[in-house]
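Removed: one protein chain of the complex. Kept in place: all other protein chains.
The block that comes next holds chain A.
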Amino acid sequence: MNAIVERIADFLKKYPPFNILSFEELTIVALNIKVINLEKNKTLFQIDDVLHDSFYVVASGTINLSVISDAEETLLNKCVEGDVFGLRPFFAKNNYMMTAKAREECIVYTIPIATFRPFVAQNEEVLNFLLESFASNTSNPTDRENKGKLLSDNVIFSSQPSEIQHFQSLSYNKMPLKVPPASIIKEVAQLMTDNLLDNVIILDQNLPIGIVTDTDMRSKIATGRFPITSTIDTIMSSPVITVVENVSLAEAQLLLLKYNVSHLCVTQDGSIKSEVKGIITEHDLVVAQASNPGFLIKEIKRAQDAKELQKVRTKLSDLIQTSIAKNIPLLHIINIASEINLAIIKRSVELAILELGSPPARFAWLSIGSQGRKEQLLITDQDNILVFEDVAADKYRDVKDYFIKLAKKTVGTLQKVGYEPCPNGHVASNLQWCKSLTEWTKQYTNWINSPGENRNENCSIFLDYEIAFGEPKIEEMLTDIIFNNVKKNKLFFDYLGNDALRKPPPISFFKKFNVEETGINKDKFDIKIRALMPLIDAARLFTLSQNIQGINNTYMRFKQLAMVDSKHSEIYLNCAEAFLTLSKIRTLEGLKNDSDGQYINLEDLSKVDKEKLKNALAPMKELEDLIKDTFQLTKFS
C-alpha cells in the first residue's frame, strides 16, 4: 500500500468518527483525500458561502469556527488536530451558517462527501457522531454533557441571534387524537373528553384534512346548528394550518396571529400533504414563553414583593443553564442576564419608593463592581451606592434620611432575592455610601489624587458603575469627575497598576495551577482572584488611561482597547477571549455547585477543560508586562 495513504489512514484512525471504521475503509477514505494548507487568517468557508462538496479534518493547526452576531464575530468553537468540521453538506442544502478560518497556519484534509456518505449510510455510529457534531456545533460531542440530545437549535445563529426566544424550541403534544371524517360527533366529543384534549385531527388517507376544537363544539353543536349525530367532517375547520417539526416559538406565534387560529398541526414536511406529527396549542406557546427573557422582565416589572422577584431570579438561573447547554454565545447570555439583574434592582428601588413616597430630590442608584460591569451571571454580592443631588443645607438632613431609608429597604429586598450585601459593606444603606453629589465628588477626587492613603479601602470597585435607577445626568457627572481627575495622574495609575499586579499568580513556576493551601477550599483553584480579577483590573486601568468612557464591561473594554491601541491589539483580543472562557468556567462551576463559582475543583475538570483553563491564563503574562511597561511601575512596587 502507498506509504502516504497509510500515513493518513493511521492519523485518522485515532479520532472519531474514523476510529469506528476499519483500516481498509480508512484506506479508501485516505485515497480520496486532498490535502490543503491554510495560511494564518485564511478563510476556508464563510457564512452564506455555497456548500463545498467536502468536509474537513484538521491535520495540524487550529481552525476557528465563528458566527457573526450583533455585528460582531463570535467564536463558536476551535477545531484542533483530529477534529472534523464543515459537516453541513451532509445534512442540509442551504449555504454555510458559520465561518471557518485558520487561527494559525493549518494543514487540513479535505474528504469528499461522496466518498464518505456510504460509510455514514452503513454505519449508524458514524452517522450519530456526525449528527451530534453538526447539531451541537462542537467538534467532539463526546465531550459534551448533553450528549444525545439532538436539538434543532443548530441554526440559532441564522437570523436574529440576540433574541433567545426566537430560536427557543417548543414542546407540544406529539400524540394527537386522530379520527376519520365519518366519525360521529358525539363519539368524538367523548374521545376528547376522555383524553382531556381540546382538539382532534381529522385524517383522510392518513393526511390531515381538518381540525375540530372545543370552539367548534361550542359554536356549531351547542348552538344547535348541527345535531350530535352528524359526522365530524361537517363541523371541522378546514384546511388545517400546518408547520414543520422544529418550528420556533416566534414562528408559531406569528402563524397563530396570521391565520387567527388557536392550533397548529405539525406535519413531517410542514405541508398538509404529509404525515401528522403533533399539535401545537396556544397553551404550549404560553408555557414556552414563561422562561424567555422578555417574559421574565415583564414579570419583574409586575412583581409586588421580594418573594416574586426571587422567583424570577431562580428562573433566570434556569435560563442561563439551558442557554449554556445550548451553546448560545456567552456574551449574549451575559447581556440578557445583566438586563434581568438590572430590572430586578430597578424594581427593588421602585418598591421602596412605592412604600416611602416620592423622593425629595433627584438621585441615582448605581450598581458597582461586577453588577456595574454587567458581568454577573451567578448570584453574587450586591454592591451599590446612592448619589443624590445637592440640596439646601437646611434640608440636607431630611433628604439624607429619606435616601438612607430607601437604600435600607432596597438592599433588604435584594438580599431577600438572593444578593447578599457585600461583606465589605459597599452598599448604599451604609451612611458612607449614600451621599450628595458634592460629597461624592470629594470622595472620588480624594481617592484619585491620594491613592493608597487608606490601605484598607479598595476604591477600584467604585470605578465600575452602572445606573440602575434614577437620574442619568448624575452618572454622567460622576464620569466627568473621574476622567478629569485621572488625566495625566501618574500616581493614581501607578497605584492601580500595582493593585492589578498584586494578585497571586495562577500558575506556578512549574506550570502547575496554584491552588488554595488551607481552609475549606483547600486544593481548589481561586478563579476569581487569580484569573478574573487581574483581567478586570487591567481592563479598567487601560480604559481609564486611554480615556475610554462609557464602557464598563471587561470584555467590551478589551475589544475597545484593541481598536484604540492597535499596537497591542493582539494582547487585548486574547485577553477578551480569555475573559469569556474563564467566565464560562466559573459560571459552569457555580451552576453545578449552586455557588458563586469562585473556587474551581480542578479534579472535576476534564482534561480538555483543564487545558482550556490553562490556555486562558496564558495571555495574563503579556498583559502584566504591558502594565509594567506602560506605567513604568516603581513607586508602590
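By definition in this document, a residue touches a chain if its C-beta (ideal position, glycine included) is under 8 Å from a C-beta of that chain, and two chains touch if they have at least 3 such contacts; residues count from 1.
By definition in this document, contacts and distances are computed from a predicted model.
**Student:** For the complex's missing chain, which UniProt name, "Secreted protein", "Putative tricarboxylic transport membrane protein", "Branched-chain amino acid ABC transporter permease" or "DNA polymerase III subunit epsilon"?
**Tutor:** Listed in its UniProt record, the absent chain's protein name reads "DNA polymerase III subunit epsilon".
**Student:** Of A:Asp49, A:Glu105 or A:Asp609, which one is in contact with the hidden chain?
**Tutor:** A:Glu105
**Student:** Pick from A:Ile20, A:Ile36, A:Ala92 or A:Ile551: which residue touches the chain that isn't shown?
**Tutor:** A:Ile36
**Student:** Which of these touches the unseen chain: A:Ser60, A:Ser183, A:Asn489 or A:Gln546?
**Tutor:** A:Ser60
**Student:** Please give every residue of chain A in contact with the chain that is not shown.
**Tutor:** Chain A touches the missing chain through residues 1-5, 7-8, 30-37, 39, 60, 105, 107, 110.
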